[in-house]
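Dropping the structure in here first, questions after.
With one protein chain held back, the other chains of the complex are shown just where they sit.
Per-chain residue numbering starts at 1, and chain names A, B, C and D are given in the order in which the chains are listed.
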Amino acid sequence: MFAYIVRRMLHMLLVVFVISLIIFFSIRLTGDPVSVMFSTGEASKEAIEAVRANLGLDKPLPVQYAIFIKGLLTFDFGESFRSGMPVTTLIMERAWATLSLALGGIVVAILIAFPVGILSAVKRGSGVDFFGRIFSLVGISFPNFWLGIMLILVFAVYLQWLPASGFDSFQHLILPSITLGMILSGILARLVRSSMLEVLNQQYISTAKSKGISEWSVIMKHGFRNALLPTVTFLGLQFGSLLGGTVIVEQVFSWPGIGTLIIDAINQRDYPVIQGGVIFLAIIMVVVNLLVDLSYTLIDPRIKTGKEA
Amino acid sequence: MANVQSTPVVEKQKKKSGAVKFFAFIRNNPIGVLGLLLVALSVGSALLAPWIVPFGPTDASLTARLDAPTWQDTTGESQYFLGGDQLGRDLLSRIIYGARISLMVGLFGVLISLVLGTILGLISGYFGKWMDDFIMRAADVQLAFPFILFAIVVMSVLGTGVWKIIIILGITYWVGFARLIRGQVISLKEQEFIHAAKAIGGTNFTIIRKHILPNVLSSIFVLGTMYIAEFILLEASLTFLGLGVDPTIPSWGGMLADSRNYITSAWWTAVFPGVAIMLTVLGFNLLGDWLRDRYDPNLKV
Amino acid sequence: SGGGSEQGQGNTKKNESNPVTDRGNEIVIGVTAEPQNWDPIDTFLLDWSTVANSVFEGLMERTLDLELKPGLAESYEYLDDTTLEFKLREGIEFHNGEPFNAEAVKFSFDRLLGEEGQKGPQYSNYTSIDSVEVIDDFTVQFKLNTPDPVLLTKLAGYGAVIVPPKYVQEEGDENFNNNPVGTGPFKMTEYKRDQTIVLEKNENYWQEGLPKLDKVTFKVVPEASTRLAELQTGKIDIMKRVEVAQADSVKDSGFLELKEVGTPTVYALRFDTAKAPVDDVRVRQAINYAIDKTAILEEIMGGYGMPISTFQSELSFGNNPDLEPYPYDPEKAKQLLKEAGVAEGTALDVYIPGDDGNFKEIAQAVAFYLEEAGLKMNINSVDQTTLISDLIPNAEAGHMYRMGWGGWTLDFDNTAYLMYHEGEQWNPSFKDEKVEELLAAQRNTVDQDEREAIFKELTEVLYELAPEVNLYQAVDLYAVNNRVKNFQPPHEDRLRLEEVTVE
Amino acid sequence: MDIKLLEVVNLKVGVNQDNKEIPIVNGISFHLNKGETLGIVGESGCGKSMTSLALMGLLPPGVDWQSGDIILEDMHFKNFKNKDWRSVRGKKISMIFQEPMSSLNPVYTVADQIMEIVLNHENVSKRQARVRALEMLKLVGIPRPEQVLDEYPHQLSGGMRQRIMIAIALACNPEILIADEPTTALDVTIQAQILELMKEIQEKLHMSIVLITHDLGVVAEMCDRVMVMYAGEIVEKAKVVDLFDSPKHPYTQGLLESLPDINKQMEYLSSIPGIVPAPGNMPIGCKFSPRCPFVHDRCSVNPPLFDTPEGTKVKCWLYEEASVKKEAVL
């Protein structure tokens, strides 16, 4: 087990290192942060050169990379070109918003997908199944920005039940979570359905039924518990990408998350923030995946990660 | 001993009339039929666009700007069935033409990622060892790299346009195919008929080509259908972030993104392209779901 | 004509009740973004000034009518071409209680021109200042190394605001970034990055009876449709950046008012004059004739914009009101193109930023007009930053590209020099000797009349050379809840809130 | 000795396809006596498992109970609601399955799985249920039962798992145990262990066993009476000795002859030509006729079960004359 964790950590380091390389060099292909800085305040060529030198952008790339890596080792991603704030501070400020949105999305997805998926599987081929499947597919058939705007129109503007944007209270979390969760729930419901179908065909389900216990007990206790494994894997993977992949939802709902931070940074070519943000997300993603793997041991006693080949 | 799978119930094939079979098919596969219909609708629009549109998709007429749909119009001036857009172009015609971009992005994007992912997945799964390690680590990196950032990097190196979007989607989503195929290959590899193929003197190449590929094809196909749906949405999202296709070319994503500020004043500009996307994406998803149930019930996501 | 928009404009304001009921003597303003950093020498963003204009003040200030007048200074006087003396107002305190005096002024400029400031983007605007000297507690002198005709304007700019020396030195830079302290009518009491900024009344403000509001909250809502939703539901009182597309919705509402104001920002499609066929001045003129800019302004921009004849706004010093924009004359355009030997159907590449919805529509309309004239136009929508930082400077932005220009000094010098002087960052290809000559000439004098004459000539030359299709001067739209009184939108994003009251 | 415990009357189970009933189990009747072991043999797909699942009310979705009845004491299973089934399952009738590897739920401990059935049917505390679980493990001869209680199925071997399945099945003292190929997936040495165990327990608890198998050796070893099934029908019912000594039905004969006999040496095995027909694709008349060496004209009509003088019942026209009396066919 220990060896396994260490091994995963090594993988993680490798992935993070490669990402640092790619991110570092690729963003430098996309344009110059200094001319962006001046694109609204006007400046001469000399002024631009001077600022560039100040930011250390005149040094040869390998030197810049070495500086970046050195900082990385101490979790110091440098300071934002745009605001001068330490990147670590910027990221940490947003971590909570991002986390709560990702969790909110997952909770909504679970609330929708588990009942739909389970019912669909249990009543396979029936009307319930048909509508459950259509419903979950409709959920993933909207562009998410459109869905978000529509939700705002309906629930914030016309019905005035919920606030449209911001990050102050639980109520603010509802609409963005639904937007995010709808999309997730479509995929999740499908997954729950197919895992349930698979599990319900297993011999031990017959065993459980032959004990004379109630249908519901068979489905939940014996069926669902076993169908949980692929579901947890999926949610783990999703959680990782949700942390960074919610840009559009964040944008629509003015959610101060890491996705927005990175996108803004990209728009400003704020290299340190891009680098820091991307690497932070990469680390989170790998760590979450590791945690998911470890959580298998809780759900499924068969899996002894330590013995994995 | 005998641990034989039960033989499936096969109804003795009697000659049935075509119509009966057709209706039986519809009744037995409502999901698939609905999906097929929706997909056919958008594919039909894309192919037949020049012949079925009532107006030119780029014929702007600033005087007809934001005309209401004819059936909603009170002034009696509007001649557009689904209304006019911000430049007074016929929304219906643009939606019909828009199918072209969406489908193109979907189909070609999937084609690229499919070919790339399949090749890498086959290599990774079949040969294992360091090649597997290498490809899977590359996949990890690809997954951890934010898509939007990747899109911006590629676009600033290669420029923009439909084909750039297609390329970006293609080279981002290979991971999905590669992982799927790798998993399947790894379990296929242990199947007896693969051992058999080796035993009768097959080379690695023959085995992959003749025995492995045909057996992963159905899952590839299923995932492909689902990715088409996803790509259509991603094109819209990229457009929302300002990285879309040339705005004169009618695209659903573009129409949606550009019309979001008119939602309260001219709802049709935002609603109809949204419905078009939704129906098409739903169609592909239904189709994929149905195919999966039929050909590949074990495929996860 | 448009059924939709006219229906909307039926002038029947809906009888909705104002959703804002329980907010006291305070207002909430919805803005698109915030600068992340409140240090004046670190910023170049309009978004900074929207908020910070209420927190910081400079020696000079620009009124809402763009007139320059002394701010923290009582008066000023040019002792000679390179010495400028200010008398400071007495009895002013920073929000933290520190006194405002000559030391503070000197400190602020030393900081701007010193190591710290050189790292930031503001420094380059103030390089003509050699040093600032304290004459007595309330008198300072600016020593210049070269005459600077726009220095006074610049002293009303972001970088030149006065900061509290002790606070900055003792609390450190990072703290100042997040908790700015100035002399302005409001003090910042709360700042949540990318979410909200809360300003509260500065009780000791030096102007008697001001400000009138107790509290102003800025809420960051980047997505325009969401911002409008917030306004419609009364979550905000003032919405900055109303999109043209949203104007009707605002006007329809019973409790909202649309306010428009001209800005110095101008938009054009600039030509890359090195590329055929637009290297031919006749082709450039033809394109100018081919486009019905009035129709674009009226229809797409809903009339929210003003025509321009050269690449500057009517607010700019050097604008030539005698020049009429190129008229819409498709016949002439075709004829010119023929003369220039441009084949029917010749394709032009046009680059526009993908995130500007309005301009996308404009570009499509332009494409439509050019098609009428026999030219084909390929629109490439690219990431805004790539366009500005990469494509334009490297002359890779096709035959034409969108250029927007803030012109915040309100002096054509800044624009013209950077746009037409050979070798500047955003001028990859334009080159004309006469233009160079005139540009140099206006820089060599501080005599404003003389400069005006030179600019007049320059604009005429540029008009003929047509290095761009000048489209319009932007109009900023603000939507304001009826409960807010005395709000006057600023020309250049710098909100003035001290006179604002609520009902 | 012969007290009828369970009676199956003309049971018909099948699938409905395109509004047509395709039988899988086609009208079989039999009874089970108290304390006896009834064997059901037949080739793969002949409907053995469906018959046993019908007894438990566990027919898979899509497979319907089409007609007939099962009678246990005064209960008519035909009229059962879900609730009634639940009171029978595990309490009156228990079942063990072919695949010991997959018939236990991998995520619960052995104790959990045994206690579940006890708690379900009996009004006992958890503690008592656990005590019962331990007793059961001892009964089925699990070594170190205390530890095994808290282990998970994957930690046990196939033989142990099958013992646990038996423990679960017997936890509530059912009157009938249905064992659907309980040893097929096990090795011979383990099979011997399990069969031995079942015999022992039957003696101890006096229950009736329905033993389903395709292995005639197991039948010979275990059963009192046997039914031979072919294509959803019972083709022969006999005492086990009679069946082996003088098999009547040509299918039974073929089956016995095609077994390689460890005591005899022959060059070739005799074999039954052809293959088992699939449901929905059944021959007309006697289902075995296409493979039967004695096929003749009569075989185009499905024969009833004839009683032979030996007391065997056999479904073949060859025994029409010899039959004492006909069993009614519906």
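Operating definition for what follows: a contact is a pair of C-beta atoms (placed from the backbone, for glycine too) under 8 Å apart; a residue touches a chain by one contact, two chains touch by 3 or more.
Assume contacts and distances are computed from a predicted model.
Student: What is the missing chain called in its UniProt entry, if the choices are "Amino acid/amide ABC transporter membrane protein 1 (HAAT family)", "Cytochrome B6", "Oligopeptide transport system ATP-binding protein" or "Acyl-CoA dehydrogenase FadE27"?
Tutor: "Oligopeptide transport system ATP-binding protein"
Student: Given that one chain is not shown, which residue among B:136, B:197, B:255 or B:270 touches it?
Tutor: Looking across B:136, B:197, B:255 or B:270, the contact with the absent chain belongs to B:197.
Student: Which listed residue, D:59, D:75, D:220 or D:318, touches the chain dropped from view?
Tutor: Of all options in D:59, D:75, D:220 or D:318, contact with the hidden chain holds for D:220.
Student: What residue numbers in chain B mark contact with the hidden partner chain?
Tutor: With respect to the unshown chain, the touching residues of chain B are 1-5, 7, 191-193, 195-203, 206, 210-211, 214-215.
Student: Which parts of chain D are in contact with the chain that was left out?
Tutor: Chain D touches the missing chain through residues 43-44, 143, 157, 159-160, 187-193, 195-196, 214-221, 223, 240-241, 244, 254-255, 258-263, 265-273, 275-276.
We take it that only the chains that are shown with their structure count from here on.
Student: Can you name the chain whose C-alpha mean lies closest to the mean of all the C-alpha atoms?
Tutor: A
Student: Which pairing of chains gives the most C-beta pairs in contact?
Tutor: Counting C-beta pairs in contact per chain pair, the top pair is A-C.
Student: Using C-alpha centroids, which chain lies at the maximum separation from chain D?
Tutor: Taking each chain's C-alpha mean as its centre, the farthest from chain D is C.
Student: I'd like the Å distance between the centres of chain B and chain C, where a centre is the mean of that chain's Cα atoms.
Tutor: Each chain's C-alpha centroid was found; their separation is 43 Å.
Student: Averaging only over C-alpha atoms, locate the centres of chain A and chain B and give their separation in whole Å.
Tutor: So the centroids are 22 Å from each other.
Student: Hey, what residues on chain D touch two or more of the other chains?
Tutor: none
Student: Identify all positions of chain A at which a residue touches two or more other chains, and write them in rising order.
Tutor: Where chain A meets two or more other chains at a single residue, that happens at 30-31, 149, 153, 157, 266.
Student: Which of the residues in chain B end up touching chain C in this complex?
Tutor: Those in contact with chain C are residues 58, 60, 62-68, 73-75, 77-78, 83-84, 86-88, 152, 155-156, 159-161, 239, 241-248, 257-258, 260-266.
Student: In their complex, what parts of chain A are in touch with chain D?
Tutor: Within the complex, chain A touches chain D at residues 124, 202-204, 206-215, 222, 225-226, 299-302.
Student: Once bound in the complex, which stretches of chain D touch chain A?
Tutor: 53, 56, 58, 61, 82, 85-91, 94-95, 97, 99, 102-107, 116-117, 120-121, 152, 154, 165, 168-169
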